[in-house]
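Excluded from the complex is one protein chain; the other protein chains are retained at their positions.
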Amino acid sequence: MAEQPVLLAAVTLLSALHLGYLAGRVGKARKKHTIVPPSVTGPPEFERTFRAHQNCVEFYPVFLVVLWTSGIFFSEVLAAVLGLIYIYSRQMYFDGYTVSVKDRMPGFSLSIGLVFTLAGLGAAGVLNGILDEYFDINVRKMISKW
Amino acid sequence: MAEQPVLLAAVTLLSALHLGYLAGRVGKARKKHTIVPPSVTGPPEFERTFRAHQNCVEFYPVFLVVLWTSGIFFSEVLAAVLGLIYIYSRQMYFDGYTVSVKDRMPGFSLSIGLVFTLAGLGAAGVLNGILDEYFDINVRKMISKW
Partner (left out) sequence: MAEQPVLLAAVTLLSALHLGYLAGRVGKARKKHTIVPPSVTGPPEFERTFRAHQNCVEFYPVFLVVLWTSGIFFSEVLAAVLGLIYIYSRQMYFDGYTVSVKDRMPGFSLSIGLVFTLAGLGAAGVLNGILDEYFDINVRKMISKW
């Protein structure tokens, strides 16, 4: 890891702006279908757009957690690259969902796969950190020795 | 605090996976009651399950903030233990809510109590940090001297 995790910060900032952009897309869908707030119901296309954003919001903190744990405790570069693909997968999901319920799936499956991958890397890194910190066992060093 | 806050990272990762698991429970409830997205309405049991997850999502960033401020500025071990109980309280809340509206309360009250406890510890730690950093007053040292 670099002294300051600048790559993680860059991907995180990008992901936050992307989520803000998706919120803006819901705003545009409101105007297109003249759905006045606070209503969140309307024609199917609007409801799909609304739910697409909601789902991205629901998963966003989970994404941030797995991005940073894997980035800090496993590999910053790898986490940053997977994080960029996650942003892309969420765009795929959102665009697909606005077209049809079925078309949300490719992006969704990719995003879930990335969350699990990042979570796995993060878990490996954090476990290594706990073993090192509290049990004085450094798995990485052992592996590199072998 | 340890050099790297590995315990906080471990509890955070666990809490994120737990939130993902609850999202999966909503997905299962969709299948059980054949509620096709983007619809979020249906029989009471489905709506309770859906709202249970939503409430967990709404409180999740609040939880992360109080977990980390108390863990970094007060005590990592204490925050981590309370964080684990918070995850348990959210499971209690979720399971209770799927049974009945009333059964959500024990888990909910416990989770809110934990948020306030962590927030109190965090506030004490951060205040101590500000006094130390900007006013050169170290309350902890003064207490340990007495």
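Each chain gets a letter, A and B, in the order it is written, and its residues are counted from 1.
One rule holds in what follows: contacts are C-beta pairs under 8 Å (C-beta built on N, C-alpha and C of every residue); 3 or more make two chains touch, one makes a residue touch a chain.
Bear in mind that the values here come from a model prediction, so they are computed numbers and not experimental data.
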Interface with the undisplayed chain - residues on chain B
44, 47-48, 50-52, 57-59, 61-62, 65-66, 69, 72-73, 97, 101, 104, 115, 119, 122-123, 126-127, 129-130, 133-134
Sites on chain A contacted by the missing partner chain, in the whole complex
2-4, 6-7, 9-10, 12-13, 15-17, 19-20, 23, 36-40, 53, 57, 60-61, 64
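Going forward, only the chains that are shown with their structure count from here on.
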The C-alpha superposition of chain A onto chain B, two copies of one sequence, needs a rotation in degrees (nearest 5) of 120
On a C-alpha centroid basis, what's the spacing between chain A and chain B, in Å?
19
